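All protein chains but one are shown at their positions in the complex.
For subunit A:
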Amino acid sequence: MVMVHPETQAATAEAALPIIELSRLTKRYDGHAAVNELDLTIAKGEIFGLLGPNGAGKTTTILMMLGLTEPTSGRVRVCGLDPTRQPLQVKRRVGYMPDDVGFYEDRTALDNLLFTARLNRIASEPARRKALELLERVGLSGALDKKVGAFSRGMRQRLGIADVLIKHPEVIVLDEPTLGIDPEGVRELLQLIRDLSRLEGLTVLLSSHHLHQVQQICDRVGLFVRGELIASGDVKSLAEQLDDDRAVTVELEVSGWSEELGERLAGIPGILSFGVPERRNAAPDEASSGEETVRIQLRCERDLTTDAARAVIDSGASLHAVSRKQYGLDDIYHRYFEGGGSA
């Protein structure tokens, strides 16, 4: 059921080495499966987005990758290592930022970073240099002597990114990194993550339930519902998976609607179905014309936008808007979540 698409631009550059491999991974809590028979491969250098509603099993999957909880069954390989058996080697290579990351609040930002560096056995001089550089990079250089207790949510998240990076990881795992940050902050954070991945060849796994954000930066996304990965691939291929019959939907807004026009539209070769014309009152400034605007959806075999528009104009009606409906992640999301994973 689950399709894995290794053909991404990052993967091709890096010879598509799988850095995270999950196979038939299952985690049960008192009989109910939080993660069920999950198969997933993430290539080196990729930005992968785990997308799903709350309680879909995203965090549980991440915890299993880090050995913070043990799988009920199945296999996890991170950098070729088993996180339950070789937790230290895995944790040395993987930087993890938990959802709602916490710091020692009575210590300064710099102290917190240096503490992490010391836990990773980085000597104090290079650690200090690296910490200052990272704080600069995440835009916290002005607050390095401030106690973390006084930090805002966004500052904490950015400090979290610096904290993850200080140990020179190969993979970074970010659990809901954008939760609770203002839109501008989200944009900066995502830009930062993208830069990191591109410049340093880091593999990034991030979980989120904000599809737009994920859509912006991820090479591939995986849709998670009730512990199952119901689809994965880049946004385009997800749209294809969603749209089984590959139909294109064209939406027209026409005033001067007539039955004849309807027949004419239906007669265009390649039109599969024909939505019910939806009558709408004209906008206030056009009220004088007394004409009604009709919105209609056509399902077409292929892209017939031009033909449909021509048909409308030839029939003498006026065309207000034409749009070819593309499936964004929003639609995909809705479809899967409403369908409850029946797809």
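In the analysis below, a residue touches a chain if its C-beta (ideal position, glycine included) is under 8 Å from a C-beta of that chain, and two chains touch if they have at least 3 such contacts; residues count from 1.
The rule is simple: contacts and distances are computed from a predicted model.
Per UniProt, the protein behind the absent chain is "ABC transporter permease subunit"; the candidates were "Chemotaxis phosphatase CheX-like protein", "Spermidine/putrescine import ATP-binding protein PotA", "Cytochrome P450" or "ABC transporter permease subunit".
Within the full complex, the residue among A:Asn36, A:Thr69 or A:Thr178 touching the omitted chain is A:Thr69. Of the candidate positions A:Lys44, A:Lys58 or A:Lys91, contact with the hidden chain is made by A:Lys91. Interface note for the absent chain: among A:Leu50, A:Val101, A:Leu252 or A:Val294, the touching residue is A:Val101. In the full complex, subunit A contacts the hidden chain through residues 59, 63, 66, 68-70, 84-85, 87-89, 91-106, 115-116, 118-124, 126, 160, 163, 167-168, 175.
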